[in-house]
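Everything below concerns the one structure shown next.
Of the protein chains in this complex, one is absent; all others appear in place.
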Amino acid sequence: MSAPLLSVRDLRVTYRSETGDVPAVRGVSFDVAHGETLGLAGESGCGKSTIAGALLRVLPRGTEVTGEVLLDGEDVLEMKPGRLRAVRWTEMSIVFQGALHALNPVQRVGDQIAEAIEAHRTAEDPAARVAELLETVGMPARRAGDYPHQLSGGQRQRVLIALALACNPRILIADEPTTALDVMVQAQVLELLERLQKELALSMIFITHDLSTLSYVCQRTAVMYAGRVIEEGLADEVFARPRHPYTAALAAAFPLIGDHTHRMKPSGLGGDPPDPRAIPSGCPFHPRCAVAVAECTSADIELWPAGEGRQAACIHVLDGTPR
Amino acid sequence: MSEVLLETRGLHVRFSVRHGDIARAVDGVDLVVNQGEVLALVGESGCGKTTLARTIMGLERPAEGEIRFEGEPLQYDSRFLRSYRGKVQMVFQDPMGSLNPRQTVYEAVAEGLRIQKPPGDEATRVADALARAGLRPPERFLQLYPYELSGGQRQRVVIAGAMVLNPSLLVADEPVSSLDASVRGEILKLMLELVRDAGVTILVVTHDLGLAWNIADRIAVMYLGRIVEEGPAEELLSHPRHPYTRALLSVVPEAEEMEQQILQGEAPDPTRIPTGCRFHPRCPLVASGEASRLGIEERCRTDDLVLHEVAPEHRAACHAL
Partner (left out) sequence: MSTIAWARRRRAFQRSWADYRRNGEGIAGLVVLGAFIAVALLAPILADPSNLKVVNTTENPVWAPPTEYAPLGTDNFGRPIWDQLIYGSRVSLLVGVAATLIAIVIGTVVGVVAGFVGGWTDSGLSRLTEWFLVIPFLPLAIVLAAVLGPSVRNIILVIGITSWPGTARLIRAQVLTVKQRLYVERSRALGASSGHVMGRHILPNVMPLVLANTTLTVPIAILSETALAFLGLGDPSSISWGQMLEEAFSFGALTREAWWWYLPPGLCVIVVVLAFTLVGRALEEVLDPRLREQRK
């Protein structure tokens, strides 16, 4: 296997706040190969969106970020501001969640895309490039003259994707790109992202709490809990045969229709995701875990190999008992 | 045959929107909710499902048609409505928004009691409702404010606030869609417990077919103000008949065996409901020429239609059936 396009090593992000430090990401490592889509799954507060911010270095000033984010071997965290500006958008760009707020309401959408192109001088004729981009995301070029409020939710999300593609990035970070959308529109956007990924040979990091979506769009999935990756592997495998009890609970939240083990038997986790200020000792998941044993409260838990291309941070992986 | 608890007959709800257009949000709905069941009302946003739920709560007045609860038509004078709401309760999508930030858990749960004034000791009933909603021990939560609770706990408080009145019908509008994935199952589990232990009937409004598979006995699929298919959950999800239901089911990542049928465009505009079958402009049968092969395309474009039986207790509104 060739060197990965993006390699994240022991990334740690700590927010500073009035009431103390908040460790949002606590040592995360992963690779994204050329043309690969990696899914980052987890719930609110698990640190997945913080990772997106750290990769592009758009976190609030004063936030402590350590570790390495190697883009083609070059550390993004060490880049000078000029180099960083060049890399943002031309190498790595992001599609934000909440298509409504990410666009300037008083600027035509075409101008917003053109602005990104002009800032990076990546095309001779910005207007032509805007038209081309809109066609690429499945919108008529004439919509460039529209204001965001004239577009539907799905169209705005398409504009945001076009905006992210404006400077031919190699990596696209999609942060909950379909969360606020309707089922059918969600399917349209997923189809679009899948097509773009193939046509443009994009690498993608797809962030969501919906494991079933990941099994559909990603090759590999990393599941996060309390600022760490707790399971990693092929997306289908992780969703279908989770090794970590948390992944299992997350997967069960999106039951397979027709699967009678879930019919009239909803299952979820007791308790709530932990407060990043007070992460439980040992395995951070142990207070909510149905299969926790005594050691879980104190043992050092790390990602252990759990089969072909699989890792899981659960003590039960070691003794071989299926969860 | 189970007993009918609530029934809507020819229900129409209209809103006037800008430029004098009339939005037909609910456009002729006949829906039956049976005693003791969980009925899922499924559809895309803008299909009128939330308006239907609010109309059933008496929060919206129908332009035509009526709602019958326990055989008696719903009246809109304040005395009737108040006692009606003692029997029919609602849980909303956003638990943070549905709790007044300046009220404690105790006050939020007691609010219904203070309005309805049923007999019994308020404090006992509140504690009891909290415990039944899974907030144990209740004393730990009584004096907390909404912002001190997690999303799942907030939704439990809202459910306790509804259940404290011992309603016969609980209308739940997207009860888990704003919650964290790992917590959703617990709330759904709680809802099933309420059906089993408190004998409550639940009408759950959702866009999530997986949720319907999880908890619903029956499903009604709504499109542009009208029910287009309804039937027992298992039967409907394993043998969907209406092309809209089929498309909806095909795009759910949780049902992979089906070939994807992604409908183009977005939820259509209730101010301009198409003639004929309201789904025909987006219908894959019409688009693929299947409808014209069957010789029904003309009817799809011109003839409005009602639900008809396609299997026992399974009804759909499509010319192709």
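We just call them A and B in the order they show up, numbering each chain from 1.
Heads up, the rule we're going with is that contacts are C-beta pairs under 8 Å (C-beta built on N, C-alpha and C of every residue); 3 or more make two chains touch, one makes a residue touch a chain.
Note that the coordinates shown come from a computational prediction; the quantities given were computed from them, not determined experimentally.
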Checklist entry - For the unseen chain, which displayed partners does it touch in the full complex? => result B
Checklist outcome for this item: Given B:101, B:119, B:295 or B:312, the correct residue touching the omitted chain is B:101
Checklist entry - Considering the whole complex, which of B:22, B:59 or B:294 touches the chain not shown? => result B:59
Checklist outcome for this item: Touch assignment to the omitted chain, from B:2, B:16 or B:143, lands on B:143
Item to check | Positions on subunit B where the hidden chain makes contact | outcome: 57, 59, 78, 81-86, 89-90, 92, 94, 97-104, 106, 111-112, 114-116, 122-123, 142-143, 158, 161-162, 165
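One rule holds in what follows: only the chains that are shown with their structure count from here on.
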Checklist outcome for this item: Averaging C-alpha coordinates per chain, one finds the centres of subunit A and subunit B separated by a number of Å equal to 32
Item to check | Residues of subunit B that touch subunit A when the two form their complex | outcome: 44-45, 150-153, 180-189, 192, 207-210, 213-215, 234, 237-238, 247-249, 251-257, 260, 262-264, 266-267
Next on the checklist: For the complex, give me every residue of subunit A touching subunit B.
Outcome noted: 43-44, 152-154, 182-188, 191, 209-213, 215-216, 246, 249-250, 252-258, 262-270, 272-273, 288
